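In this view, the complex is presented without one of its protein chains, the others remaining in place.
A, B and C label the chains in the order they appear, each numbered from 1.
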Amino acid sequence: MSTMKYDFTVENLGECKVKSPIELSLDHGTFRAAYVKDSSFVRRQVNVFKDNDDAEDAKANNLEKAGPREYIYFNPAHVTAGICTCGGLCPGLNDVIRAVVRCLWNRYGVRRIRGIQFGYKGFFTEQGYETIDLNPDNVDTIHKIGGSFLGTSRGGGDRVNDIVDSIERLGINMMFIIGGDGTQRGALDIANEIDKRGLKISVVGIPKTVDNDLEFIDRSFGFETAVQKATQAVNSIHMEAHSQINGIGLVKLMGRESGFIATATALASHETNFCLIPEVPFDMDGPNGLLAHLEQRLIKRHHAVIVVAEGAGQELLTSTNQTDASGNKKLADIGIYLRDRITEYFASKKIHINLKYIDPGYEVRAAVTTANDSIYCERLGNNAVHAAMAGKTKIVIGLVHDKYVHIPISMATLKRNIVDPESSLWRDCLDATLQPVYMVNNINTVTDKLRKNADEAEAKALARLEKVTQMLKK
Amino acid sequence: MSTMKYDFTVENLGECKVKSPIELSLDHGTFRAAYVKDSSFVRRQVNVFKDNDDAEDAKANNLEKAGPREYIYFNPAHVTAGICTCGGLCPGLNDVIRAVVRCLWNRYGVRRIRGIQFGYKGFFTEQGYETIDLNPDNVDTIHKIGGSFLGTSRGGGDRVNDIVDSIERLGINMMFIIGGDGTQRGALDIANEIDKRGLKISVVGIPKTVDNDLEFIDRSFGFETAVQKATQAVNSIHMEAHSQINGIGLVKLMGRESGFIATATALASHETNFCLIPEVPFDMDGPNGLLAHLEQRLIKRHHAVIVVAEGAGQELLTSTNQTDASGNKKLADIGIYLRDRITEYFASKKIHINLKYIDPGYEVRAAVTTANDSIYCERLGNNAVHAAMAGKTKIVIGLVHDKYVHIPISMATLKRNIVDPESSLWRDCLDATLQPVYMVNNINTVTDKLRKNADEAEAKALARLEKVTQMLKK
Amino acid sequence: MSTMKYDFTVENLGECKVKSPIELSLDHGTFRAAYVKDSSFVRRQVNVFKDNDDAEDAKANNLEKAGPREYIYFNPAHVTAGICTCGGLCPGLNDVIRAVVRCLWNRYGVRRIRGIQFGYKGFFTEQGYETIDLNPDNVDTIHKIGGSFLGTSRGGGDRVNDIVDSIERLGINMMFIIGGDGTQRGALDIANEIDKRGLKISVVGIPKTVDNDLEFIDRSFGFETAVQKATQAVNSIHMEAHSQINGIGLVKLMGRESGFIATATALASHETNFCLIPEVPFDMDGPNGLLAHLEQRLIKRHHAVIVVAEGAGQELLTSTNQTDASGNKKLADIGIYLRDRITEYFASKKIHINLKYIDPGYEVRAAVTTANDSIYCERLGNNAVHAAMAGKTKIVIGLVHDKYVHIPISMATLKRNIVDPESSLWRDCLDATLQPVYMVNNINTVTDKLRKNADEAEAKALARLEKVTQMLKK
Partner (left out) sequence: MSTMKYDFTVENLGECKVKSPIELSLDHGTFRAAYVKDSSFVRRQVNVFKDNDDAEDAKANNLEKAGPREYIYFNPAHVTAGICTCGGLCPGLNDVIRAVVRCLWNRYGVRRIRGIQFGYKGFFTEQGYETIDLNPDNVDTIHKIGGSFLGTSRGGGDRVNDIVDSIERLGINMMFIIGGDGTQRGALDIANEIDKRGLKISVVGIPKTVDNDLEFIDRSFGFETAVQKATQAVNSIHMEAHSQINGIGLVKLMGRESGFIATATALASHETNFCLIPEVPFDMDGPNGLLAHLEQRLIKRHHAVIVVAEGAGQELLTSTNQTDASGNKKLADIGIYLRDRITEYFASKKIHINLKYIDPGYEVRAAVTTANDSIYCERLGNNAVHAAMAGKTKIVIGLVHDKYVHIPISMATLKRNIVDPESSLWRDCLDATLQPVYMVNNINTVTDKLRKNADEAEAKALARLEKVTQMLKK
């Protein structure tokens, strides 16, 4: 498999000499929580094959545990914290903001907390956005509504100098950045610029990706809520399809490069017949293509539900070669493509169908968190504060085997997590949909292509790792 | 105002000689429900102006009360009932089906109840759909899921002879037809053909229009549920708009010719800034056009939410001149039009906006009923059964001043109910959105146009009334 | 039937000479809302029996239409409005508060709006509660959470002098009081004391009764939401009962003297087998008692769901002879009684049952409104403001035949609305539950008792009417 040698060493701003104001136990066995030590780790690798002991490898892959330290780097009285949310909406943004503010205020006694408005753009003086002073009162009920209390926007992470200038001007020495892949890479650049200027400012990220495509972590916040909402949408469209002559429900869900939302929704809805994701190519035509299988399904059951991730089947479409403000490739629209191709196909066969196409994306993104997601956001926020107070920097908070850890941003952004077609998750999804393993006419072409994709992704990640390693050496 | 003379006389198949198997009281004051008499009516007109007593007119407008009769026309042992659902989905279809089946079975002891599949098409032999035998067991839990248990389809109501042939072949002597305007006109044609053949078959409609555009009745079933769902969609898009720089949320809702769903949703969401409905024309451009007002709103509040009924602003669009299978005019897409025009406008002004456009229609149509809607469906179904058992025909069941009544199909389909721009409903909507009364540059043109529209609608209804009256004379 | 002669004449503070700042049309036919005239009424009586014309009577029963008047009594610049919420929680309190504040502020330009905290107690100086200054910003999102933004409490309406002193001290000349029966009687006393002191202060009530027991109006706000929530609770308990051997689900719902919530919930849930309400007495024992029927149901179907209103079956219990702070009679607990009696009965018969008893009251009362309820609250609030601005006083806002009207508090509190056992509502409820019309062993005793109850209620109302009439003459 992968030959990458990860380095999960966490960077610190300096020695921790300030006694934490949180009173915890110094040791275990006292029936109250103890401080977490920097020598506590979580093992990343848990798969064991009897004939192939990975103990050696596992040690290299340990992740530093998150949590409150006995000695911290910052004197709370001198802390000015900043928080910003970047990129698209995702359920839970407000829950995270609220947790960061409350932990800073209630646990550490920090009294200067600045909310940066509308993502990185809030740092740019020409935009004229003021910061919002945050405290437990004005964030008290924000978790009950969706969206971002601070506002968000895409892009801007490349204007590193402007951002650091602004951070200096605001007197911020602890910056919490909630955002995705691109945002966190920006955060790393910002932290490196901070280093270069010799400043002591902690940069801690809380990774946000509704697509759940972050490597290493169990899941991203907002993902479960997204699946909950998406499942309701699929259930609606299923009722519609089921009530029509040859009803076809087509639902496009989020998932640019990773089909986790589509896969989980297919499993949770129990009513999806075809789940199409970026990781698993498919043909439209031919005896083993989607259209033929869809026709078979209609003959047998008179209705069908298709769930498609927005990044699925891109190879079937004319590329757009455009990017959005976050630097993400603009995808051609697979939903429209499928709608039109399916309509044409059955029209040409003189089969009357009733196709309904929906894209519930915005409702999914703006949803209020489920209880479990809300807990996750609260705990991510708390741990981000503990990390920043201890002078940790250039990290994101992650959840690994249900434990909170520090992951260097450099590692967290190496490559995306994808739905492994060999995984039990996808296997269970196929069992739920009863769709063919591959809807393609020449399986060899596909596996060749998948191998090529995997190799390219690996090479890209290695190149990034190399770059990061060089940077660290400097 | 209107000069129409309605005739709400209900047609019967013949004299009722069968004692009802339901044991009710014969009189009031017994502390148990009494049979409803054919001499019980509900006054339609309740507005009173002191100087203009309408007592005379009111009497002419009485509506026959629905409910179980002491003597019924059909011997339950000889009844074969048929049920079909036609047209688009609407919340509550299954609740109505369930109520009809349960009332027939439990209250009257009817044991032959046939569900026609997929609307009027289920009658056509070449389609090959079999009927479903319905009983309290197989409809027991169908109200818990959306859609139509029987399936539905558009159109087919013009093949009157085929349908009556099929009804005869199935031995049905009591036909329940759940559907909209077009469907009910078809039902009237069917009932007239039944008359012509000298058959004794009751045709009772349950009016279904998620748009709530039926004249005379308080509201249509499914409407409240639709508004509940639509309100949730608007709340989502509001969160999205609120979290973005110059965020604009644009929501297209159902409402081809009547803006009730949009109006009620704007009121219920409390977060709509512009509500656009077919009944109130608007200009895009000019100092008092939508675009100028939208720009003002963004300057003041940095975000905006627009709710638009699908039939709004049709005069701004190039007509499609097409109709769907139900005979409804295919509307040009105002949602897409607004999205594109707004995007162009702000691009040309170099104002950065974030516009999100959603059309939650299918989720709204497939929803499970709210409690109140479910009660309404149950009571509509019960009263439809009571009416049919008493030999009433060519009627729909309506709710007038919270009382269930029989309305001749001929009257119910004369014209559509619309949002009156002079009504307190629209006044309260304007108070909720704080939008201008008319976003037009020349108010006279608009009022002239509205007057012309109203006159045309009135003339059309009069013509229909004339036709119906002629028919009745024959 | 009733021999009462109602008097729906609305009292005014004085002549309206101030031109309304709301610009409406002066006449109909202009395609924009017109001012409502004091000569517009809504007919209360809509039942018509052919041989018994009620035109005469109907005229006496006209209710004054609510809405904005062309000329108003108060100069908005001189208005100080007060709002308070009294009694138990009810869904929609915050929606009403928000609407009153927004209509005062946005439509009339009123800038001094004082929220009284914790009901009438907020007026008592010894409690030390300050008023909250209300404006569209601080009430902007309160409709998204349940409860009362102002807080509420029971009782205190009898300290009329203290309250009017406090109103004078606060300089309030327009008082909005949201509360139930007892609260509104207090409001009338307050308004009478205001009269006595020669003050010009408008007192407008918004009637709040989750039990829906207010005479004359279509329904009370919060009622639909309560039924929605209660239906969910019944569905849960039904699942529980259905999954157990001889599972019995017992749900106690609100309804001290009127069983509307229980009745509507039984209808909406479609899974209730016995619905017990105060208006319909029942026996526990004997061949036609509840226990015998429950046993029959278990034998046939192995599970059962019972919905009971808190005021049902009080004659079976030992009276408590206590009242709560609102002056309501403290009811003995029918839920506990039923639970214990049913348990004993089946234990004595050695029949194994699984009984689960729940009282979801507080969840129901604290719920966020459904869309339809929220619209209703908004429009009640708007119309309350229009009424107060026009100098109307001693009235509550009501909804009659879907039209908003002014009802004198003296009439609105004459007697409670109850579920009429002869009504089609109860008839449809019996059809839904399939329970016997009366579960009693001697029907004559019961009807005698019901007649006696009805006579007593009528006599009590007549006495109140007499008292009110005397008061008006003075």
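FYI, a contact is a pair of C-beta atoms (placed from the backbone, for glycine too) under 8 Å apart; a residue touches a chain by one contact, two chains touch by 3 or more.
Quick caveat: nothing in here was measured; it's all calculated off a predicted structure.
The chain we do not see here touches A, B, C in the full complex.
Checked against the hidden chain, the listed residues A:Thr9, A:Gln296 or A:Asn372 yield one contact partner: A:Asn372. Annotation: of A:Ser20, A:Gln117, A:Thr152 or A:Gln228, A:Gln228 touches the absent chain (contact as defined above). For the chain left out of this panel, the touching residue among C:Arg365, C:His386 or C:Arg427 is C:Arg365.
In the full complex, the hidden chain is touched by chain C at residues 89, 93, 118, 121, 145-148, 151-153, 232-233, 235-237, 239-240, 242-245, 354, 356, 358-360, 362-363, 365-367.
In the full complex, chain A touches the hidden chain at residues 24-25, 28-34, 36, 39-43, 45-51, 53, 55, 58-59, 62, 67-68, 98, 102-103, 106-107, 143, 218, 224, 227-228, 230-231, 264-265, 267-270, 370-372, 374-375, 378-379, 382, 400-404, 421-424, 426-428, 430-432, 434, 437-438, 446-447, 450-451. In the full complex, chain B contacts the hidden chain through residues 141, 144-145.
Note that only the chains that are shown with their structure count from here on.
Look at the CA centroids: the one farthest from the centroid of chain C belongs to A. Nearest to the global CA centroid, when each chain is reduced to the mean of its CA atoms, is chain B. Look at where the CA atoms of chain A average out and do the same for chain C: the two points lie 49 Å apart. Computed from the mean C-alpha positions, the centre of chain B lies at a distance of 29 Å from the centre of chain C. The set of chain A residues that touch two or more partner chains comprises 145.
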